[in-house]
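As you look at this complex, bear in mind that one protein chain is not there, while each of the others sits in place.
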Amino acid sequence: MKLRYFAWVRERVGRGEEEIALPADIGTVNDLMSWLAGRGEEYAHAFENPKIIRAAIDRNHVRPDTAIAGAQEIAFFPPMTGG
Amino acid sequence: MKLRYFAWVRERVGRGEEEIALPADIGTVNDLMSWLAGRGEEYAHAFENPKIIRAAIDRNHVRPDTAIAGAQEIAFFPPMTGG
Amino acid sequence: MSVIIRLQHEAFDVAAETAALMRGRTDIGALVTFTGICRGAENGDPIVALHLEHFPDMAEAEIARHVDDAQARWPLLGVIVIHRYGRIVPGEDIMMVATASPHRQVAFAAAEFLMDFLKTRAPFWKRVESAGASSWVDAKAEDDAAAQRWDTRDDAAE
Partner (left out) sequence: MSVIIRLQHEAFDVAAETAALMRGRTDIGALVTFTGICRGAENGDPIVALHLEHFPDMAEAEIARHVDDAQARWPLLGVIVIHRYGRIVPGEDIMMVATASPHRQVAFAAAEFLMDFLKTRAPFWKRVESAGASSWVDAKAEDDAAAQRWDTRDDAAE
């Protein structure tokens, strides 16, 4: 699974993307954020408040309760501030 | 009193402006339109439907029931179509 | 606030006008421009040209009143209103409005406000020149309705 991080999520995690083999019991985007938060200090910091983090699966916005089954790429980022 | 006409009101009256000495008993814009309609065929045609004619006194839009006392210049024209 | 109001027969250059408005400023975050263009057909019938008649002094005063009103409603940093008169052929610009503000909602609201009033209150009249005919453009009830949504006081003359 390819994970991508943007803006301060990227800065806290310390990288823009990575390939990770996920445990089989991760069902939703929320589950994935909880699991990532346990991967070390930088991830704990990045995902300390998962409610304010947005996610996209294969470049489509998704809700935190969306199942990740079949995803090729999941991205995490703060609320957007373009325009 | 200076009267000015625009668009099809001007075309029907046959001139863009004129100086007219008004009878003293003309109280409102509506009264003036009725009086003008009696000045001949071209005026009757121009003012045959006073409800759709707009008026301005001294370059300010006014309602038909507005008193004309003190006016320097009264303009008559169709609803505007600029922009 | 920087305000430009101009009535002219000559064509105008939207980019040059807005560049002059923005020059040397860093407080403007949002610029909205509206350009009204002469279409090649009215109600499905091809046209040769539009002829715009106007009431010069009143048009300028009426536009200035609405620009003042827009300034009173929103924190605007700049406004441009340019309206042409005379003969205008399809594809040519008829008029433009530009509004500048720190934020986008203000710039959009002010531009729509000014357009709604230009359509219904500025003394301009369009006559259509088509092959062998000429007719005045009728006012649209939807333009009156659009202008009325901004009314908070009962001071409309219509």
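Brief remarks on what is shown
When the chains are written out, they are named A, B and C in that same order, and each has its own residue count from 1.
The rule is short, and it goes like this: contacts are C-beta pairs under 8 Å (C-beta built on N, C-alpha and C of every residue); 3 or more make two chains touch, one makes a residue touch a chain.
Computed from a prediction, not measured in an experiment: that's the story for all the values here.
All shown chains touched by the missing chain in the whole complex, by label: A, C. The chain not shown here is touched by just one of A:23, A:38 or A:79, and that residue is A:79. Residues touching the missing chain, restricted to chain C, are 13-15, 18, 22, 25-41, 90-91, 102, 104-105, 107-108, 111-112, 115, 119, 142, 146 (touch as defined at the top). If you put the missing chain back, the residues of chain A touching it would be 4, 6-8, 10, 54, 56, 59-63, 75, 77-83.
Just so we're on the same page, only the chains that are shown with their structure count from here on.
The greatest centre-to-centre gap from chain C, using C-alpha centroids, is found for A. We define each chain's centre as the mean of its Cα atoms; on that basis chain A and chain C are separated by 48 Å.
For the pair chain A and chain B, the distance between C-alpha centroids works out to 71 Å.
As a whole-number value, the distance joining the C-alpha centres of chain B and chain C reads 26 Å. For chain C, the set of residues that touch two or more other chains is empty.
For chain B, residues touching at least two other chains: there are none.
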